[in-house]
Structure formats: structure tokens, C-alpha cells
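Take a look at the structure below.
With one protein chain withheld, the remaining protein chains of the complex are depicted in position.
When the chains are written out, they are named A, B and C in that same order, and each has its own residue count from 1.
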Amino acid sequence: MMSEWQYRTPGIPDDKFIRGQIPMTKEEVRAVTIAKLRLNKDSTVYDIGAGTGSVTVETALKAVTGTVYAIERDAEGVDLIQQNIDKFSIDNVEVISGTAPAVLKELPPVERVMIGGSGGQLKEILAVVDKKLAMGGRVVINAITLDTLDLARTELARLDYEVEICNLAVTRTKEVGNYQMLDGLNPIYIICGEKRCQDEAR
Amino acid sequence: MMSEWQYRTPGIPDDKFIRGQIPMTKEEVRAVTIAKLRLNKDSTVYDIGAGTGSVTVETALKAVTGTVYAIERDAEGVDLIQQNIDKFSIDNVEVISGTAPAVLKELPPVERVMIGGSGGQLKEILAVVDKKLAMGGRVVINAITLDTLDLARTELARLDYEVEICNLAVTRTKEVGNYQMLDGLNPIYIICGEKRCQDEAR
Amino acid sequence: MMSEWQYRTPGIPDDKFIRGQIPMTKEEVRAVTIAKLRLNKDSTVYDIGAGTGSVTVETALKAVTGTVYAIERDAEGVDLIQQNIDKFSIDNVEVISGTAPAVLKELPPVERVMIGGSGGQLKEILAVVDKKLAMGGRVVINAITLDTLDLARTELARLDYEVEICNLAVTRTKEVGNYQMLDGLNPIYIICGEKRCQDEAR
Partner (left out) sequence: MMSEWQYRTPGIPDDKFIRGQIPMTKEEVRAVTIAKLRLNKDSTVYDIGAGTGSVTVETALKAVTGTVYAIERDAEGVDLIQQNIDKFSIDNVEVISGTAPAVLKELPPVERVMIGGSGGQLKEILAVVDKKLAMGGRVVINAITLDTLDLARTELARLDYEVEICNLAVTRTKEVGNYQMLDGLNPIYIICGEKRCQDEAR
């Protein structure tokens, strides 16, 4: 079966995904998020708070011989993720209906972790993730609140990860009559943490 | 030889590239630019105004069985592109020292065109690109001036391309003492044009 | 009667204004817009496309012994402007129901011109404004489309005005539960033109 996306580059247009009421990571933000994850062909990935599954799909298309564990507590989300996986003919995703960090404990060790939503449990999630994450592994957190930004910074620093932060403000133009109107998306912070190898530890 | 970049995702960190005095497309902007190009494994690509070659390298890593023509008029740029190609062990790039649109005439038909710099010849470049570009092919223009933005919009509309525009404002944080200082990069407009297939023409 | 606003600084909170379905210039953008107008106590001002009258009110509070001509073609707008003028106990505004540039012809010479909306007649409006505007006078245009931005730049350059452009991207935080969520307003271009005095003309 032909996949919905035949290109080798991430940043799939938003309208290719089946969407519900759940907010979706927009294509430009997704492109940068996927970049910051630095995926290998065989990466094992947790996608925590996977939402509609748009990052799940993009991740799975890169880590083709790896496995993506898409964790989502909302039933509508779980359903959307499954639909989008089917639409893009993806077979290396395991969809997990449940809440992190509880469900993480059963999962195998991991090399890349995406956190798109944490249900107020970011601190606890990062504590468990840290135990599962390989040396040199990466965690990427998308924060749409100042509180998540703060907590992500504080916890990654406490874990002595190498931290890098950027804020992305995307403005699109929208055709209104014959005019191109500026249409600002909500800015988002992308916080990346890399687990230091033993000999890099400070 | 091992390449400098072993990951399957674009958005290579800026410090992986050999850089000179020439401005370089920053990694977050590069990630979105590559996304907007929608590359195939075998795409033929022109990279016009290739600068340091950072987009050239990322493009070539995706279009592995295709060819990237990296065009640059500045001698320092041509040298940097060559150095970066070597650093990333890339063999599907042809570096062309010269000025567009003049040098384009000798080149084969193309499926994707990246314009990072146009030397004041954007209108003329787009006219020639249009003749070379396949139906459904895409042009992506990175504009750091309002003038390039205007001209790109005007000319792509005149050619009846399907146009999509976004502005990307990336703010990084920079460690100053124990503080994370906000460090805004210059915003950039990314203008995408897709050549309509015959039956889509308006 | 006590005015709704007792402070000496512009940038009145949005919720102090009576609002309808018409888009209103947000307080941070208004504060910068008023700054760029550089008002005197006795300035004569046209406020073209006055909308809800929020800029009208702020302008009138500064140019207390001058007159602000608030021009609006939409009946709902005219009504809102009048309501807001009353709410802020302002008596130096003349509300004009009609379309620029037609209605400008009857008006006295002017020192400051604010253009918040132009109904597709920006070129014609600027031509008439130029005839009315004093040497050293200023025009401030708020553009929410790329088309207005382009046209404003082109026309002010053609009139040989001294031009200054800035883009303002305001992100507020919005309390959602116990979280401060990032809430991006649409970016806006503020284009300022100053009419050169005779001996400054290039």
C-alpha cells in the first residue's frame, strides 16, 4: 500500500493528518522538533502525550527499523493516532493508551524521547525517562506554557543534561480576498536535553 | 569514510559546518526550508546562492540518488561549499562557480529549486527556473529583506504558481553566567511556490 | 465628568473599550503606534479607518487642544467610536461617517495621520494626505497584510518621505488552570513616513 507521504523530508503538511479537537503540532514546529530529536534509522522512541500522532508519524517514518511507543491518555487521541498511522501505512508504532510515567515502566530502554504533553507529571516523567534513556540519548520537550518551560529547564539541569532551548514563532499568511494577511501561530518553546556520556559528566 | 552526520533527520547543528564570513542559514530555519522543499530520494535540485553550502549538504543527504547543483558566485562561498561537501562525505553535488540565471541554462531539468540568494536577479532567475522546472515541482525562496519577499510573491503569482508563505522567528537562549538570555535571530520569510500541473492551471 | 482613564500614559487596557465585531488595535500595539505618531498638545490628526476608536481615544487624550478627525465607513464602527469617545469623556474628536479619501477633501490641513484601515484605497488616500500634510508631518500605517505593507512602502518612497518600518509580535500569557499559556497575537507592521521639510528634500 502506498503511504500518504512519499517524500524523504519531514514537515508533512498539517492537512494531510486526520484531526480532531485535539491541538496538533504544526508542520513548521514539527520539522524543527524532528530535527532536534536527531533520529537514527533504528531508534527506539517514546512519544509521550502523542496527541493526534503527527509527531509519531514523522518519527516512525525516520526510525523505520526502530519502534515508536506513542503514549496518549485521551481516548480521542488514541483513536486519531491509530487512524493517522493507518493513513500513512506505518507499522513500527505501538500505541499505548495510558498515562506517563506509569506506562513507561513496562517499556524497553529508549534512545529518543519526545514529550508533547505531560498531564502535569513532567517531573515524574523525566525521572523515569532518565532511568530508561541511553547515554547520549535525547529528550525533546515542546512547551506551550511558561510553567512547562520552567519545569523542563529545572529538571533537565538537575539531571545534569546538556540543555538547549529555542522558541519558535511562526507566522503564516492567509489569503483574505486578494490580501495575504499575517496569521501568527502561538509561539512554542522547544527544550532539548542530552544525557551526557559518563566521561562528559561535570 | 564516515560522514560528519549519521542521523536521518535534517537540521544539522550550525557548528558542524565550516563557516566563513558568509551568513549561514541557521539550523532551525534549515530544518523548515528542507521540509518545504519536499525532497525525493532521486530529486534533481538547484541550490541557487548556496552560500556556505549548509542547505546544499542537507539537500544532498536526502536526495541521495539525485543531483544537487550548488550555484554560488562568491569565491569564498564556492570554497566553503566544497569543504562542507567533503566534511560530510557527499558525492552527489556539483558545485558551480558563477551567476544565476546565466549558469542555469546549461543545467538539466529540475524538480526542486532552493533560492537562498539571488544577487538582485530574482525575477530573471525565476523566469529561467520556470522553464526548467517539472510540473508539480517546487521553488523555495528564503527572504531576509522585504524587497525579496515582495518580488518573490509578485513573480510567483505572475507565473500562476501555488504560493505559501511563512515567517520564522527563532529565539535561542544563550548562557550568560548562570542566566539563559533570550537571543533573537533575524526573522526570515520562507516563500514556497509549486508549479501547477496542466489540469490544475487556473 | 470623570474620564475612564486617569493616567497620563497611553496603552489603555483593551477591556476598557466598548468593543463590537470589529477588530481592535491591541494595547501594546496601540502604545507603539501612539509613540510613532509623536503627538503635540495641539496636533490636528486624521484617524483613517478608526475602527472601534481605540487609537482615536488615545490620540485625543494627548492632542487635547487639537482636533482628531475619526473617519470610518462602517456604521457599527462609527457607533462604537462615538460610544468610546463618550466613555472617555472626550470632546476634541469629530467623527466622520464616510470613505477616505473622499471625505478628506473637506478637512483642514493636518499634522499627523493614522491609517488603521484603507478599504483598498491606500494609494489614493496617501496622495490626498500628502496634499494636506504639513512639512515635517507624520503618517503612521498599521498593516496586517503583506499587501498593505508593500503598497505603503512603495507609495511613501514615491512621495520621498523618510520611512521607518517595524514589526511587532506580541505574545501574551493566558491563565489556563494553573498554567501561563503563550498566546501569540497576530504580528503587525507599523510603517511611519515623515514628510521632509523643503530643505531636506533629496
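The criterion applied here is as follows: contacts are C-beta pairs under 8 Å (C-beta built on N, C-alpha and C of every residue); 3 or more make two chains touch, one makes a residue touch a chain.
In this text, all values refer to a predicted model and were calculated from it rather than measured experimentally.
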Touch criterion as defined above, residue of B:Pro13, B:Gly98 or B:Gly184 at the omitted chain: B:Gly184
Among C:Arg19, C:Arg38, C:Lys123 or C:Arg196, the residue in touch with the chain that has been omitted: C:Arg38
For chain C, residues in touch with the removed chain: 6-11, 27-28, 31-32, 34-41, 62-63, 153, 164-173, 180, 182
Chain A, residues in touch with the chain not shown (by the definition above): 146, 149-150, 153, 165, 167, 169, 187
Those residues of chain B which, in the complete complex, touch the missing chain: 144-148, 169, 171, 173, 176, 178-189
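The rule is simple: only the chains that are shown with their structure count from here on.
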Equivalent interface positions on chain A and chain C, same or different at half: same
Separation of chain B from chain C, taking each centre as the mean of its C-alpha atoms, in whole Å: 39
Distance from the mean Cα position of chain C to that of chain A, given in whole angstrom: 42
Chain A: positions in contact with at least two other chains: 169, 171, 173, 180, 182
